[in-house]
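Left out: one protein chain. Kept in place: all the others.
Coming up: subunit A.
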Amino acid sequence: MAAEPAMEAQSHQLTKTSVIPKAKNKIRTTTGEKIFNICNITLLLLLCLVTLYPFWYVLVLSFNVGIDAAKGPIWFWPRDFTWDNYNYVFHNPMIKSAFFVTIGRAILGSLFSICVMLLAAFALSKRFLPGRRMILYFLMIPMFISGSLISNYVVMVKLGLLNNFLVYIIPGAFSFFFMIIIRTFIEQIPEGVEESAMIDGAGFYQIFIKIIVPLCKPILAAMLFFSIVGHWLDFGTNLLYVNEEKLYVLQYVLYLVVIANKGSDMINLMQFSGTVPTVKDAVPTPEVLKMSTLMVVTLPLLFVYPFFQRFFIKGMMVGAIKA
């Protein structure tokens, strides 16, 4: 125990000394280094531009009147501003239901998945548990060999998961990789904490609820985020196992509008049912409808992501050390 503060002091010193050469660099930057710096920053700025401009371009066009957009190129700013394209997107009954399905699966699916993984991770963190190695191997083997597209499909059909909301939640709930990351985190908790609770007469269940769950909050936040992202972006499950319109998820609706070109059918359908204005100028062309739909499906996650950034970077690190 006594060695620890000493080590800490040493590492502190290390970081201190490592700052010094950097400071030196700043004092005598040669022309070569200056050029290097300028090139480096230019390249990174270019990368940021290439990353952001596609979104900006689509956003701009999605706020432009469709017929006007077809007349000539638009680069940075809407030429003929309108909200009507979004009006159509939000009145699209398919999008509305897809929002509910996607949010529902993201919440329920993530919670279920985290429960399953946390329970397993806790049990597998106990090195004294008889049969632990065998169970670990049993859970690990599917990382390396797995069924094919069709054999998965056949199993889903036979389990009655076709056109069933549960297909979004149950099959993907357990991930060995993420479970190991959680387990690594649990193993870092000092053993004394659990031991003293044991002496006080707490069983595994109490330890799990009263100690492990509260202490694991940071890693659980990271996992929750990864899981929600996974649910939000998942397109394959819908494509393979669901063909009932009321169970479509957002990504699939986006696929229908943007890639399968069903946009104009939807416009006609909505006009027919009279839920949206049908004035000539207010009707979006399929092109701008694509853009506004793309924005509505894509942006929510991009707004959430910065808030979770510090969690998932940490989560990735824990995983990386293990790997």
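Note that in this section contacts are C-beta pairs under 8 Å (C-beta built on N, C-alpha and C of every residue); 3 or more make two chains touch, one makes a residue touch a chain; residues count from 1.
In this section, contacts and distances are computed from a predicted model.
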Among "Inner-membrane translocator", "Phenylacetic acid degradation b", "Polysaccharide deacetylase" or "Sugar ABC transporter permease", UniProt-listed name of the chain not shown: "Sugar ABC transporter permease"
Omitted-chain contact residue, chosen from A:E33, A:E244 or A:D265: A:E33
From A:Y88, A:F122 or A:F311, residue that would touch the chain that is not displayed: A:F122
Touch residues of subunit A, complete complex, unshown partner: 14-15, 17-18, 20-22, 24-26, 30, 32-33, 36-37, 40-41, 43-45, 47-48, 50-52, 54-55, 57-58, 61, 69-75, 115-117, 119-120, 122-124, 126, 129-131, 135, 138-139, 142, 144-155, 157-159, 170-174, 176, 179, 203-205, 208, 229, 232-236, 239-240, 251-252, 254-255, 258-259, 287-288, 290-291, 294, 297-298, 301-302, 305-306, 309, 313, 316-317, 320, 323
